[in-house]
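Before I ask anything, here is the structure I am working with.
The other protein chains are all here in position, but one chain of the complex has been omitted.
Here the chain labels run A, B and C in written order, and each chain numbers its own residues starting at 1.
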Amino acid sequence: MELNAVTIGFAVFTIFTLGGGFGVVTTRNLFQGTIWLMVSLFGVAGYFILLSAPFLAAVQILVYIGAIAILITFAVMLTRSVTRIKARYVRLIPSFIGSLVLFLILLLGITIPIFGGQLPESAPEYVATTRELGTALVDENGFVVPFMLASVLLTAAMIGAIFIARDENA
Amino acid sequence: MNILNEWAFVGLFAVMAPVFPALPIVIAWLFRPRKPNVLKSSTYECGVETIGDTWVQFRVQYYIYGLIFLVFDVEMVFLFPWAVAYNEMSLFGFVAGFLFIFLLTDALFYAWKKNALDWK
Amino acid sequence: MAPLWMYLAVAAALFSLGVFGVLSRRNAVAILMSVELMLNAVNINLVAFWRYSETGTDLLLNGYAFTAFVLIVAAAEAAVGLAIIITVYRNRRSVIPEQAVALKG
Partner (left out) sequence: MDELCTGLCRLMVDSGADAGLAQFLSLLVGVLLVSGVPLLTVILLIWIERKVAARIQDRIGPNRVGPIGLMQTFADLLKLLGKEDITPTSADRWLYNAAPLVSFASVVLIWAVVPFTPFHYGVDLEIGALFFVAVASFGTLAIMVAGWASNNKYALLGAFRVVSLLVSYEVPLVFALLVPVLLAGSMSMLDIVNAQTGMWFVVLSPLAFVIFYVSSQAETGRAPFDLIEAESELVAGFNIEYSGMKFGMFFAAEFLHVFTNGILMALLFFGGWLGPLYYESPLIAFAWLGLKGGVIYLTTLWLRNTVPRLRIDQIMAFNWKFLVPLSIANLIFISAALKVMQEIGWAPRDMIGAGFGELVPTTVVLLLINGAMIIYLLGILRKRGQEARRESQATRAALAHAAADQGAA
């Protein structure tokens, strides 16, 4: 593997993604955990760029770092005593073994492709653009039904969450 | 590979961008006086010693604003491609986008009627 | 360009980290964050498969669009999940899921 911008980028984003993920599951302080989560998701956005999907990368940053990080922080502050819980984990050993086994199985599935042919080494030249996504979203033969359902889902989520979170006494 | 070249520029820009503000801070670190004392590096609040972690009386309203913002922000995932493809789409495509926005506006209207938008 | 299996390996590692967090963390907010990790691992896979798949006419956008939908679901899940955590905390002063047993049969 030669050293070029893509491989350097891949290495950096891998450190971000996995390091951030490690931080999320180990940190005691939930605010720091949120920051670790954002580091991890930033790395994922980097992967999207390497995979020629810059629109998804921008949206990933907009949604996660711009909105979900803020929301999680607010929730952490609302449930403040959480930062003082002494025990971080329950069932530490079994879950560690379980997830390690899962990882090994997944890795085996990737490296020994018993479920199909060889994995492709190189990607095709052509990449879809954002405009094509937009056209497909509102196309009768495209994604117009999921597009509408997404709107319904978001509406339901917003109404539901407001209904749940609102303090009736205040 | 053209698209990745563009992003290599952005990547380098992103690496350099924090370096510019870091430079004066590092220079200042070399020159600045260092005379810390307990009083100086205590939390700058009201004079009485600070007790416990930082925590302030927190309103659920902050969360609700964040929540509505989140929903509208996620909506952009679809609205930006829709806007970009706008010139090429038929009337049907426009109506689909219109319904999409309209449903979300409904949710905003619900929040308004339930007084969830008021800062109490 | 890095070969496909590298992306899949990273996604597998991230997914396992998420599973570990969900199973072991005590705090509901931390569990929710771990779920976000898992969803993002899935997203890496979706985009990677989309990028490396042979571009047939029908499959051109499937992975791309599907990732966007997963993003939306993740956001909705975070919003509602956090709202539930806040409400449970308000009523029971606890964020440990094992203690929210009021609806248990």
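In this text, a residue touches a chain if its C-beta (ideal position, glycine included) is under 8 Å from a C-beta of that chain, and two chains touch if they have at least 3 such contacts.
Remember, it's a predicted structure, so these values are computed and weren't measured experimentally.
K.L.:
Out of all the chains shown, which come into contact with the hidden one?
P.N.:
A, B
K.L.:
Tell me where the left-out chain touches chain A, residue by residue.
P.N.:
With respect to the unshown chain, the touching residues of chain A are 3-4, 31-32, 35, 38, 54-55, 58-59, 61-62, 65-67, 69-70, 73-74, 77, 129-131.
K.L.:
Need a quick check: the contact residues on chain B for the chain that isn't drawn.
P.N.:
3, 6, 8-10, 12-14, 16-18, 20-22, 24-25, 27-29, 31-36, 38, 40-45, 50, 53-56, 58, 62, 65-66, 68-69, 72-73, 76, 79-80, 83-88, 91, 94, 97-98, 101-102, 105, 108, 111-112, 117-119
Basically, only the chains that are shown with their structure count from here on.
K.L.:
If you tally the C-beta contacts for A-B and for A-C, which one comes out higher?
P.N.:
Answer to which pair has more contacts is A-C.
K.L.:
For chain B versus chain C, what separation do you get between their C-alpha means, in angstrom?
P.N.:
Roughly 21 Å separates the two chain centres.
K.L.:
Which whole number of Å gives the spacing of the CA centres of chain A and chain B?
P.N.:
Using C-alpha averages as centres, the distance is 17 Å.
K.L.:
Of all residues in chain A, which are in touch with two or more distinct other chains?
P.N.:
Residue numbers touching two or more other chains: 6, 50, 52, 59, 63, 67-68, 71, 74-75, 78, 127, 132-133, 137, 150, 154, 157-158, 161-162, 165, 167.
K.L.:
Could you tell me which residues belong to chain B and also touch two or more other chains?
P.N.:
Residue numbers touching two or more other chains: 60, 63, 67, 70-71, 73-74, 77-78.
K.L.:
Which part of chain A faces chain C closely enough to touch in the complex?
P.N.:
Those in contact with chain C are residues 1, 6-7, 10, 14, 17-18, 21-22, 24-25, 30, 33-34, 37, 40-41, 44, 47-48, 50-53, 56, 59-60, 63-64, 67-68, 71-72, 74-76, 78-79, 81-82, 85, 87-92, 94-96, 98-100, 102-103, 106-107, 110-111, 119-124, 126-128, 132-133, 136-137, 142-143, 146, 150, 153-154, 156-158, 160-162, 164-165, 167.
K.L.:
What residues on chain A touch chain B, complex-wise?
P.N.:
Per the stated touch rule, the residues are 5-6, 9, 49-50, 52, 54-55, 59, 62-63, 66-68, 70-71, 74-75, 77-78, 80, 83-84, 127, 130-135, 137-140, 144, 147-148, 150-152, 154-155, 157-159, 161-163, 165-167, 170.
K.L.:
Per the contact definition, I'd like the list of chain B residues that touch chain A in the complex.
P.N.:
3-4, 7-8, 11, 53, 55-56, 58, 60, 62-64, 66-71, 73-78, 80-86, 88-89, 92-94, 96-97, 99-100, 103-104, 106-107, 110-111, 114, 116, 120
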